[in-house]
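First, the structure itself, so that you have it in front of you.
On to chain A.
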Amino acid sequence: MTTHYLILSALLFAIGGIGVLIRRNAIVVFMCVELMLNACNLAFVTFARQHGNIEGQVIAFFVMIVAAAEVVVGLAIIVTIFRTRRSASVDDASLLKY
Partner candidate 1 sequence: MPWLSILMGVSVLGALGVAFVKNDKLAKQATLAVSLVVMVLTIVMTVQFSPNGDRFQFAETYDWIPAFGVHYAVAVDGVALVLILLSAILVPIVVLASWHDAEAGKRSVRTYFALLLVLEAMMIGVFAATDVFLFYVFFEAMLIPMYFMIGSYGGAQRSYAAVKFLLYSLFGGLLMLVAVIALYVVADKGTFLFPQLIGAITDPTTQKWLFLGFFIAFAIKAPLWPFHTWLPDAAAQAPAGAAVLLVGVLDKVGTYGMLRFCLELFPEASAWATPVVMTLAVIGIVYGAVVAIGQTDIKRLIAYTSISHFGFIAMGVFAMTQNSMTGSALYMVNHGFSTGALFLIAGFLIYRRGSHFIADYGGVQKVAPILAGTFLVAGLSGLSLPGLSPFVSEFLVLVGTFEKHAVFAVIAATGVVLAAIYILWMYQRTMNGPTAESVQTMPDLNSRERWVVGPLVALIIVLGFFPKPLLDVINPSVKETVTNVSVTTPAAVAKEGQ
Partner candidate 2 sequence: MEPAEILSNPGGAIGVGWLMIVLPLLGAAVLLLGGRRTDKWGHYFGVLMALASFVVAALVFFQLLGFAPGERRRGVSLYEFIPGVADMGLLIDPLSVSFALLITGVGSLIHIYSIGYMSHDHDRRRFFAYLNLFVAAMLLLVLADNYVALFVGWEGVGLASYLLIGFWQFKPTAATAAKKAFVVNRVGDFGLLVAIFIMFTSFGSVAFGEVFAKAGAESQGTITAIGLLLLLGACGKSAQLPLQSWLLDAMEGPTPVSALIHAATMVTAGVYLVVRSGAAFFPGEGTASLVVTIVGVATLLAGAIIGTAKDDIKKALAGSTMSQIGYMMLAAGLGPVGYAFAIAHLISHGFFKANLFLGAGSVMHAMNDQVDMRKYGGLRKYLPITFITFFIGYLAIIGFPLLSGYFTKDGIIETTMEHNAILGWLAVVGAGITGFYMSRLVFMTFFGKARWDEGVKPHESPAVMTWPLILLAIGSVVLGAFLIVGNRLMIFLGPAVGRPEELPEFHAVSPVGLATLALVALGAAYAWLKYGRQEVPAVAPRGSVLTTFARRDLYGDALNEALFMRPGQWLTRLAVWFDNRGIDGLVNGLAAGIGGTSGRLRRIQTGYVRSYALSIFVGAAILAGAWFVVGTL
């Protein structure tokens, strides 16, 4: 079963990655990132069980906390940007170039 879990995790991670790359709405991009993080967590939990080691769960726990913090700050940034630019498209914020 471990293999199945891991492949599921890989699939979800890849789908999340594709989403990050093709979606322009910053909020959706964020959701895709969350999806990738969750996929990772699944792998951690799976390995924890595989090896009988609780530390996989510990790190999944930390990932969740950090993800929560990240979402808070990220969304705040999106809101701030939206407030001034009236847009949530990541392509609009492209001044930092060349």
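Candidate selection criterion: all candidates are chains of the complex that A comes from, given by their letters.
Just so it is clear, contacts are C-beta pairs under 8 Å (C-beta built on N, C-alpha and C of every residue); 3 or more make two chains touch, one makes a residue touch a chain; residues count from 1.
Given the structure is predicted, the values throughout are model-derived calculations rather than measurements.
In the assembled complex, chain A touches candidate 2, while the other choices in 1 or 2 stay out of touch. Those residues of chain A whose C-beta lies close enough to touch candidate 2 in the complex are 17, 20-22, 24, 90-91, 93-98.
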